[in-house]
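Left out: one protein chain. Kept in place: all the others.
The block that comes next holds chain A.
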Amino acid sequence: MPEFSPQRDDIPAFPLPHIEHTAPSRISDHPEFHSLRRAQRRFGVRATVLSVGGFLLYVLLPSFVPAVMNQPLFGRLTVGLVLGLGQFVLMGVTVRCHVRHMRTRVDPLARGLRSRLRETERRRARSAPPPQTAGQRPLRHGSRGFRTW
């Protein structure tokens, strides 16, 4: 499915004209699609649990082990304060890993599937267009790209 148009076709946009696009359902059977889904979801869930869960654990810790949290490390800097700063470091690391994971593992898969999708669509468009809709089709596709104003 091409880019969501920022422009609005005045035909009701939702539900979208799914009927003519049966091609994506083929893509969803593709093994690459499954590994894409797994790659994206697994990392997202793990990283979220790690960073958000880690933070909530940090919030709860003083209730269970106050003595450890109040242990001074250097000067007035206690274990609790250091762990708090550590949250920011952890976040930075998570963001870095996320961006790298998306760039190396997820984006190439998505790009491959996208071009496959376009290929299927183009083939369908070439084989199927009735003469009347041929005039509307490019217009429709043109409206789906974003404008660069």
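In the analysis below, a contact is a pair of C-beta atoms (placed from the backbone, for glycine too) under 8 Å apart; a residue touches a chain by one contact, two chains touch by 3 or more; residues count from 1.
What we mean here is this: contacts and distances are computed from a predicted model.
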Choices "NADH-quinone oxidoreductase subunit F", "ABC transporter permease", "Cation acetate symporter" or "Cytochrome-c oxidase" - which one is the UniProt name of the chain not shown: "Cation acetate symporter"
Write the list of chain A residues that the hidden chain touches. 1-8, 10, 12-16, 18, 21-22, 24-25, 27-28, 33, 36-37, 40-41, 43-45, 47-48, 51-52, 55-56, 58-60, 62-63, 66, 69-70, 74-78, 80-81, 84, 87-88, 91-92, 94-95, 98-99, 102, 107, 110-111, 113-114, 117, 144, 146-149
